[in-house]
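Here the complex is missing one protein chain, while the rest keep their positions.
On to chain A.
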Amino acid sequence: MSLSVDNNKAGLRKMDMKLENYPTCAVEALTRLETLIASRNKQNMVMQIISEYIFLERSAKDGPLKSQALPISQLNLFQEFQLIIALIEYFSRPGRDATRNAIFLSLFGSHLTPQRSKLLSRLISTAVSGSVAPLLSSAGTWMQQVGCKTPLSLEVAQNIVSDFISYTRKTPEQLKHLPMVGPHFAANFMVAVADLYLNEQRSHVLTPPPDALLDTITEWMTENPTLCQASQQPLILPAGAIAMPFATPLAGLLRWVVLAPLVSNRAAYSNLHLSLLRTLQQLVSSGETTALPIQDLMQIVQSLQNHCARLSESKTDPDTDAAYQKSMERFAQAVQIALSSNCITNQIQLLCVLESLPPHKLMKIVIAAHKK
């Protein structure tokens, strides 16, 4: 095994893959990988080549990487961007989706050094700016495989938000057109982003999303009603790989919509609510049952309960709290539609939990209608 690796390496060196003329050797390495990646027993070598020739990584002690110590990349910022350009160019070349996805997954696995994750964020951000569809599709696949709510995905999402929302005066066209260019990626991005904001589990306070982000997502949802189902498309993976379960942004966005009245009164939430309800309705035809996982709905209930607890602390009746009433109304509407379109798996459990909330007229009706 090791012998063959060395052979291959020797072959690479022979082929003028000198580390000195950097971007060229990375491009060369990428083309070499295409062939290597097909054979499943050469994974180690693939990893080594990637580390050595693409990311120019050395172990901390400047020896061959064996120990647990994280390898350190020798790339400087300019080389990083040379690599990014090389990658984009590579992914833009016509080729098999499966190979591309495989290479992407090899380059960026589920455990990355901070440098690599940083580079990944920059790469995806650049791809969004440049509307590089193939790369975005691979990125979408990567996200689903890694898990949309894992720290890595969240970091990428956060980075995109700050790049395109926080640091720009107006939302760039590229971001607006993202659902068209990379629907799969867009859907997964929404899942991650929805998890970042208005999430008490994450930050203990309800942080509303930046206005520009909310507007963008509302626009996406209104103009592409099927966007939420994009992640349901089957993944194109190399042979033998197992596709991870998909996730829809519906539950996260529903949380936004329901909890938003507690912290904000922007009209955009109503629009988002409407498009959400529409999407839920359309789900009836597809007969999908896992669109709204019970855990996510429980999270909403938990936040509402916390809010009620705060209300009782300040001796306010939930009935008189307009924000709470509005939240419950939206929640009730959504629950009604979801139940009727059969999107919720564990209906009885949900209804019991909902009953424990301070009573609300519409919610009562909904519960009463479905308890029978």
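Note that in this section contacts are C-beta pairs under 8 Å (C-beta built on N, C-alpha and C of every residue); 3 or more make two chains touch, one makes a residue touch a chain; residues count from 1.
Just so it is clear, contacts and distances are computed from a predicted model.
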{"item": "Chain not present in the shown complex, as UniProt names it (candidates \"Integrator complex subunit 5\", \"V-type proton ATPase subunit a\", \"Mitochondrial import inner membrane translocase subunit TIM54\" or \"Tetratricopeptide repeat protein 7B\")", "value": "\"Integrator complex subunit 5\""}
{"item": "Candidate in contact with the missing chain, chosen from A:53, A:164 or A:324", "value": "A:164"}
{"item": "Sole contact to the chain not displayed, among A:126, A:158, A:305 or A:325", "value": "A:126"}
{"item": "Sole contact to the chain not displayed, among A:88, A:112 or A:154", "value": "A:88"}
{"item": "Positions on chain A contacted by the hidden chain, ascending", "value": "77-82, 84-85, 88, 121-123, 125-126, 129-132, 162-164, 166-169, 172, 174"}
